[in-house]
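Let's turn to chain A:
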Amino acid sequence: MGMGLSVRNIDAGYGKLQILFNVSFTVPERKITVIVGPNGSGKSTMLKTIFGLTTIYKGEILFEGRNIAGMAPHKIAKLGIAYVPQTDNVFGKLTVRENLKMAAYGMDESIVADRIEEVTSMFPILSERMKQRADTLSGGERQMLAIAIALVRRPKLMLFDEPTAALAPKIALEILDAIQRLRDEHKITIILVEQNAKRALEIGDKGVLLVGGKVAFEGGARDLLEHPDLARMYLGLMAGE
Partner candidate 1 sequence: MGLPSIGIFLTPELWFWVAVYAIVSLSLNLEAGITGIPNFGKHLAVIMGAIVGAALPGYLGVHILPEEAKQAIIEAAGKGSLPSYASSYNSMISTYITNYYASHPAVSFAMFALTIITAAVVGAIVGLLASYPAARLKEDYLAITLLAAAEATLIISYNAPALGGTQGLTVPNTLTWLDSLTSRIVGRNMAHQVSSLIVAAVVAATILWYLERLVRSPMGRLLKGVRENEAAAQALGKNTAAIKLRTLMMGSALASIAGSIFIMATLGWIATTYNRVSWTFWAWAMMILGGMGNNRGVLLGTFILASIRQLITYYKDAIRPYLPFDPVWLDQLVLGSLLVVVLMLRPEGIFAEKTTYPLPRKMLEDKAAAR
Partner candidate 2 sequence: MVSLVYLFNSLLYANTIVMLSVGLTLTYLTTRVPNFAHGSLATVGAYMMFTVAAVVMKESLVSGNISMPLVLGFVLAFLGGAFAGLMEYLIVLRPLKRRGTGSLGLMISTLGVDIFMVGLLNIYADILRGMRPATGVSRDWWLRSYVLSKVAGIPVGVWVSFGVMIGCLTLLYMLLTRTRFGIAMRASIENPQLAQVLGVNVDLVNMASWIIAGGLAGLAGALMAFVVRINPVTGSDEVVAIFAASIVGGLQSLLGGVVGGYIVGLSSTLGTKWLGDLVGVDLAAYKRAVPLIFIIIVLLVAPQGLMGVDWSRLRRRIIGGRSVREERLTVPHAR
């Protein structure tokens, strides 16, 4: 199965509070896998679990054939996985340039400038804001910076946690556009957690529906979008299983 990621029988949570129950799914290489589900179903927890930010009680997470369950986050980052959290995903007190430099932490000095050049060319608005503090950016710009930060290391796999939350619809579309470009032009494997299920599934290749910390559906994004009970499950009118 090569470069993709596969989650196997994961039980995870925070301390004693278990959120995920025996979750298994696979993430195909160079595709967008969308994780959807109602409030509190464990979507964000799933991403954090992949990145080693939760307590894993059981199960494995295979990346490039290697079990990364239980590894320290800063080590996972070095394997070529990047994570864009939903909130607090940029350093507000640092300038845009410092944010990008920060993202290149531990990389060879000689290529840092090129990489920063590379990512800012993807988001030209950022190059105009290089000396500004990140907390002066607008919501959309901030989200772009967050993605740019994650891109500096040229990750193979990117995890996005609700990147369009609290953004104006037009900006949200721009962000989803950018994510599509990452797949198409940069051949990056993507896991996207979205509250905005419709739009996310429209750009996605694969869909995973989490309900109550369990996988309720795994399959093509289209199939999930056309699933007759999706709306009802989303509104919490039907519990998983």
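Here is how the candidates were picked: all candidates are chains of the complex that A comes from, given by their letters.
As a working rule, a residue touches a chain if its C-beta (ideal position, glycine included) is under 8 Å from a C-beta of that chain, and two chains touch if they have at least 3 such contacts; residues count from 1.
On a predicted model such as this, the values are computed, not experimentally measured, just so you know.
Participant: Check 1 or 2 against chain A and report the one that touches it in the complex.
Facilitator: By the stated definition of touch, the match is candidate 2.
Participant: Okay, in this complex, where on chain A does candidate 2 touch?
Facilitator: Residue positions touching the partner: 14, 51, 53, 72-74, 77-78, 82-83, 85, 88-94, 98-99, 101-106, 149-150, 153.
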